[in-house]
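Note that one protein chain of the assembly has been removed; the remaining protein chains are unaltered in position.
Naming follows writing order (A, B and C), and every chain is counted from residue 1.
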């Protein structure tokens, strides 16, 4: 995939995010990295979705410096590029303030795995970061947001756990491509909504049996996966 | 109804499911059985709804073996065919991960009958299956999902109770046709949403009087039914 | 307004109900009465909204007997005609199973007046009927549904309180015309949704001050009303 194609994919992924109802105003951004993993294409900052074009997408290097594009990149760019530097298997990143996932981030609770919908996408509870310290907030805030995510993933693989909740902020979802990270952001919001309801019905709702978690994850993502088309 | 017509009906039923807002991403599948009850038409696995055609529907026999079609059938096919083998009166099956019905399945609670909306479609509380054992999960998982449903219906008639909640998973709805099973899936989600609210308002909300349950069910489905057109 | 015009208004009112998102499947019906108060136009039973025409509307007399129309009238017709017989000021009736209003009916709670949105439409808490007895349910169920509403309004004026919750069933809304009863059904659902949230936030949320209730109701419906255009 060349850079022109990547611009098109990232633009389409940003518009898909809107189509799935995950965006209010201009909150939300999707990026993708090229095959050489040295250039990232990302949504411009604070631009309306109604006339977004591939040409408006901004190309930055892995330090977040603009390489191509007239517009400022998303203010969350330093978080995105840091994730690409540290997470080798990740080819796309989506950040949203989607209602239910953000609600868990605000309550500072990880998202428990209550069912197979969750297990189809996330191999276990979706982790919550620690809050940033005052110093981390006042200097290089967005890069440090990436740092607390990476810190939380010390023993977690972002490929089998393609989402995280940043405490007091909201979700980031990952994927092997920009489009795939949007799919995971959509799945995250759906399972967060159902987890909110599950907890409302029953504070002590049981977590999904670990063998069902394993089964559902494997049938979709494992070596012998048989979900979807070949 | 010949097989071509059944493909059309099943395709339309799958699209209706989307129209009723019960589908996120590609989660959800509808099937229907032919009059001879030896061939089942079902949605292909993991295919987008935006360009779904009757030709893409997959025809399988009652062992789930593909008889016609280029695509893989839904990964839930073994559940569907088992239900057709065991439930004589059932001509259509719909599986969704619709938000509120799945929430009850995750909380591992049956869906109580709180009102006449429920009684118009389901003759009593919508049952919850037991969880699958580790062995049932690791081997023939989808067929065993059907087995726990059938086990739960030992003393329940799937015609007067056209839905079930699979513990930790989500709902299956039945009907005399593919389209009718979609109607029941839509009704199930609506009454699940209202039951969530009813319980939130009042943990001890009274169940619907049994004579009202009987009356509403009968006026729509009984011998002297007078709801709808002749 | 002649009968042709009334058919058109009732048809449009039924479609507006759908446009406002208050209808699932075919649940919901609107009727209107003519100026002579001897003929009622009502939606046919169980007919889809996608191709509804004024010609399909059914004309019945005040006993619910079909006077004009090829289709069966709504199965709730006996409730509608009884309300017209007993409530002089009512020119239109809307019945729905809208989610939040029905939730209160299922929890068997009246809908408290928590704010001015409520006060703009309903002069006090929206009343709840008693449940029907077994005998009232088994014989003339729909007419008796009307009777328990009328019984509940012994000391309430349906003009200043144009809605009621039937226990274990759902809401009926009234108005001076079919269209006006739809407006009240929409307002009822909105205030029911906000009341659900208000109670979730605070079980002991205070009722709106009675002088604010009076003020809001009067500025919209009183002698010196100054809301809207002359």
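The definition used in the following text is that a residue touches a chain if its C-beta (ideal position, glycine included) is under 8 Å from a C-beta of that chain, and two chains touch if they have at least 3 such contacts.
The shown structure was predicted, so the numbers you read here are calculated from the model rather than taken from an experiment.
The chain not shown here is in contact, across the full complex, with A, C. Listed here are the chain A residues that touch the chain not shown: 24-27, 44-47, 71-72, 75, 97, 99-100, 102-109, 131-132, 134, 137-138, 141, 168-170, 196, 199-200. Those residues of chain C that touch the chain absent from the view are 114-117, 183, 186-187, 190, 193-195, 197-198, 200-202, 205-206, 208-209, 211-212, 215, 219, 226-230.
By definition in this document, only the chains that are shown with their structure count from here on.
Of all chains in the assembly, none touches chain B and also chain C. Taking only C-alpha atoms, you rotate chain A by 90 degrees to land it on chain B; that is to the nearest 5. Separation between the centroids of chain A and chain B, computed from CA atoms only, is 32 Å.
If each chain is reduced to the centroid of its CA atoms, chain A and chain C end up 45 Å from each other.
Of all residues in chain B, those that touch two or more other chains are 200.
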